[in-house]
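Have a look at the structure below before the remarks.
Here the complex is missing a single protein chain, while all its other protein chains stay put.
The block that comes next holds subunit A.
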């Protein structure tokens, strides 16, 4: 419950909700366990070395590469988070989410029986309703950022209210932002309470905790914040809002994946991961897929445990897919705008 207990609750609308999770047991969270992370060590150069060689140790070619890129699209939270978003703009994005690839390409890949669609569409709270409408019947969930995104410095009451609003509008997933100050001041209790309250406010909707790692600066902070968010019940941990100076990087993602692995070993719960901001090319997508497969395993190559927050990435993947199909290098004008 929110601290003041006064929030007016709307019943979350789940009429249009696709199954969010297959056989996974949802994270119950744990009491705050500072001893799970207070002595955690992360050596920055070692993490950077591992991150730098992940994609040099693995190469995926030809039909495998095509399949992996299609997979990346199915894991994508196709996103628009701009001040000039309008319902019509969101509608356009949702149409692309439903049909990210040209039909001839889908046929050439032999996927017409089950054409690929994106993992989710991610928008601001006031854009949830148009998105839900545009995606009706598609099975594509709508994710909403909330809690004073991107800085998260509005009063807690308003932030929780924003979650209720977004859920009430039909969002299936809520991408919350944490108060960075709690991490920078090592006030783990405050961070835990905040995320736990948000999780409660989400109800059935899944909570993705944005750590804004670019603001946390050190990889140890990233690890600790990841652990607290998971203990507080986050369903996903997410790197960035896309608005920090530095967004998703491989070393940060590596550390978050290791935190997920440790949390699973301690609790049995599998937590999802979402890098966001900075993944712009097909090559980036491949690097993150390799990271997930190597560090966490194939279970984290499915949308219930891995999402890629991106907007421009899709266009690059489309061109790569067309190149695979035709053997010719493609142009963006041949693919529908998102």
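Here, contacts are C-beta pairs under 8 Å (C-beta built on N, C-alpha and C of every residue); 3 or more make two chains touch, one makes a residue touch a chain; residues count from 1.
Going forward, contacts and distances are computed from a predicted model.
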Identity of the absent chain, which is to be given by its UniProt protein name, from "NADH-quinone oxidoreductase subunit J", "Aldehyde dehydrogenase family protein", "Nickel import system ATP-binding protein NikD" or "ABC transporter permease": "Aldehyde dehydrogenase family protein"
Hidden partner chain, touching residue among A:66, A:129, A:163 or A:338: A:66
Hidden partner chain, residues of subunit A it touches: 39, 41-50, 53, 56-64, 66-68, 70-71, 109-111, 113-114, 218, 258, 293-294, 298, 301
